[in-house]
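Below are the structure tokens for one structure; questions will follow.
Of the protein chains in this complex, one is absent; all others appear in place.
Then we have subunit A:
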Amino acid sequence: ARMADEVLFQFLHNELIQYVYKSAEHGEMENGRCITRLENMGFRVGQGLIERFTKDTARFKDELDVMKFICKDFWTCVFKKQIDNLRTNHQGIYVLQDNKFRLLTQISAGKQYLEHAPKYLAFTCGLVRGGLSNLGVKSIVTAEVSVMPACKFQVMIQKI
């Protein structure tokens, strides 16, 4: 049943991208708009998910404690693995590295589809931003891929 769960999420995620792109016009401008739309969808889902995942956990000590939760518990619940590496400059920038990001594993590992990677990462960027936002941490989340299926998520905390 767990295997089936994973596949369902991947299919749904793929369809989500298809749906957003098909219902949009073509052109460079539209690509950006689709990415934003996917990101916003992820944001709302992240808000809800984090509420559920933190229901039985103790209150967080600090920002780093929150980030560790995202890397371990949150990532395991959504992607069935942990983040492989978490780095921070201790000044509000965190880099989360996933060496085998679930939503990219079905895409050929070569350079051929590299340009399509951003749309497969937008929803997850929103997911992280939404989760953090609901825990009271405002941030900007971006992602980059150099070699598939590894990718890095950069979280920049917005200090108020």
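By our rule, a contact is a pair of C-beta atoms (placed from the backbone, for glycine too) under 8 Å apart; a residue touches a chain by one contact, two chains touch by 3 or more; residues count from 1.
Note that contacts and distances are computed from a predicted model.
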Candidate names "RNA helicase", "Trafficking protein particle complex subunit", "Ubiquitin-like-conjugating enzyme ATG10" or "Ribosomal protein/NADH dehydrogenase domain-containing protein"; UniProt protein name, chain not shown: "Trafficking protein particle complex subunit"
Residue among A:T57, A:N85, A:T105 or A:Q158 touching the omitted chain: A:T57
Interface with the undisplayed chain - residues on subunit A: 44, 47-52, 54-55, 57-61, 134-136
